[in-house]
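On to chain A.
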Amino acid sequence: MKLTTATLLAFASMTMLASPAFAQDKNVTVVLTEVLEVVDPCMAARSDVGRVVLQNVSETLTEFDPGTSKLLPRLATEWEQVNDTTWRFKLRPGVKFHDSSTLDPADIEFSLKRNKTAALGCEVGAKYFGATEFTTKAIDDTTVEVTSNPGSPILPLLLSILPIQPSEDPVDKFTTTPNGTGPYKFAAWDVGQSATLVRNDDYWGEKPVVEKATYLFRTDAAVAAAMVLAGEADIAPNIAVQDATNPETDLSYPNSETSTLRIDATLPPMNDRRVREALNLAIDRNAMIGTVFAPGVVPATQQVPPTTIGFNKDLKPWPYDLERAKKLLAEAKADGVPVETEIQMVGRINIYPNATEVMEGIQAMLLEAGFNATLQMFEVGEWNRYFVKPYPEPRTPNLVQCQHDNAKGDPVFTAFVKHHTEGAHSAMSDPETDKLITEATAASGDERTALWEKLFAHVNDEYIADIPLFYMVGFSRVGPRLDFKPTIATNSELQLSQIRFKAQ
Partner candidate 1 sequence: MADTQTPTLAETHSPPGWLRLLWADKYATVAAVFLLFVVAMAIFGPSLFADLSSKVNFRGRNLAPFQFEHGWLMILGADSLGRPILARILVAAQNTMTIAFFAVLAAGIVGGSLGLIAGYSRKLVSDVIMRLADVIMSFPSLLLAVIVLYMLKPALGNLVLVLAITRIPVYLRTTRAEVLEIRERMFVQAAKVMGASTWRITFLHILPMVLPTLLTIATLDFAFVMLAESSLSFLGIGIQPPEVTWGLMVAQGRPYMAQAWWLSFWPGLMIVLTTMSLNLLSNWLRTVLDPAQRWRLEGSKETANV
Partner candidate 2 sequence: MSDHVLQVSNLSVEFDTGGRRVKAVRDVSFHLDRGETLAILGESGSGKSVSASAVMNLIDCPPGHITSGAITYRGRDLLNMSEAERREINGRKIAMIFQDPLAHLNPVYPVGWQIAEAMRVHGMPADQANRRAVELMERVGINNPQKRAKAYPHQFSGGQRQRLMIAMALGYDPDVLIADEPTSALDVTVQAQILKLLQQLRDETGMGLLMITHDLGVVAEMADRVIVMNSGQVVEAGTTRDVFKSPKHPYTQKLIGAVPGQGGIRTGKIGEEAPILKVEKLNKHFGEYHVLRDVSFDLKAGETVAVVGESGSGKSTTARAILRLDDPDNGQVIYNGRDLLAMNEKEVFKLRRDIQMIFQDPTQSLNPRMPVYKIISEAWSIHRDILPKDRWRERVLELLDLVGLKPEHADRYPHQFSGGQRQRIAIARALAVEPRIIICDEAVSALDVSVQAQVIKLLDSLRTRLGVAYIFIAHDLPVVRDFADRVVVMKDGIIVESGDVEQIFERPAHPYTQALLAASLEPDPDARDAWRAAQATVQPSVQ
């Protein structure tokens, strides 16, 4: 009985609890759906770190604008190619880190090196510079030459993802107090609970409106969305599609991800092109839009999204044609292809929202078309074994659920790893494809664009290497106080300087 009294008392006093006061301040609260484990800028290619640090605390030399597919100056004001392997960058003068040290070529050299430190395993370095060696040469205080081996025609683009850290940062361990040049200073990190950024009044560029940003972590996306609804947070940059119920606050954005099923084209029966085509034809993509996939997703035609150079816009999404799929299968069978072989669908739990249901749906469709498809959903560790070479032995024909992110505008980040015989995630072996990739990687300008287009036409229409599903969208819930539209970049960064307050 004591309990009841206590509960009543508690409720009574709770109703007097004031809701958070937002009145006049220029502070925002961001609720992220991952718990920030590290804050080192060299991990900024991870979306959780990137949304906090990238371009807010730490900046890059160049900045890719996905809207225009143009490369904009940031810490570098201009750049030019010196020779096949070397580029020269002009640093923005007078830029200071938050600890008041000045940005100089040594910081560029340091940042490149640090990203390649083996023991750190920096995300940026491991993801984009793994096979590249860099040497730098300071020409003067604001000019630096970067030489890469192998040479890269798109080095300035590559450097749009490298946050510049001061050479005073520790070399062999992660910093917990990132020090950058950006419009916000990293003020506090309460591990597991929150991180706080405050405006940098000495910022070299335009002074942003938001004065202070608090990041909270809620791994349950429904709770994150509820927090914006309850007024406890202003932005939840990444909520689940099923929670995006209010068109006023819940905004979708293309998130530069492409969802696919990777076909293992090296093993029967899927080493037969007709079988691969039948797989594509058996899937009713339109039925999945707005149901298991978010409304707004676009049927994909190739691995890279439309914002990439060399995206082949002539490719058409596969239609849903069950009859033809069955016919193709029958033909293949007649030619002795073992089409009854079990095809294992390898899914990864939560690779994107509703990942399991998507696989269940596709499995049902494949079964209907006459494939012997089984489904296995794995956690990331187990899934990885199927996704990355070397594949587990004995190999069996499988379809692996994948999602690939290329927000960087050039297919080089995609083509080799996905389609080249030697690619780490590739399950195909096609000499023509390998040749095209090698040529395109070395080319530049319009030739590069044309070669990439040719590659995707070959891979997706002639060879049929995979089952492209959709160009994906993400959802942000933005509180009524803010004037902010998420873009394709919201997937990897959240620039506080782009946030405005609505006039009230």
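Candidate entries met the following condition: all candidates are chains of the complex that A comes from, given by their letters.
To be clear about the criterion, a residue touches a chain if its C-beta (ideal position, glycine included) is under 8 Å from a C-beta of that chain, and two chains touch if they have at least 3 such contacts; residues count from 1.
Keep in mind that what you see is a predicted model, and the values were worked out from it rather than measured.
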Only one candidate among 1 or 2 touches chain A in this complex, and it is number 1
As the complex stands, chain A meets candidate 1 at residues 221-222, 225-226, 240, 242-243, 245, 287-288, 291-292, 349, 353-354, 356-357, 359-361, 363-365, 375-379, 381-383
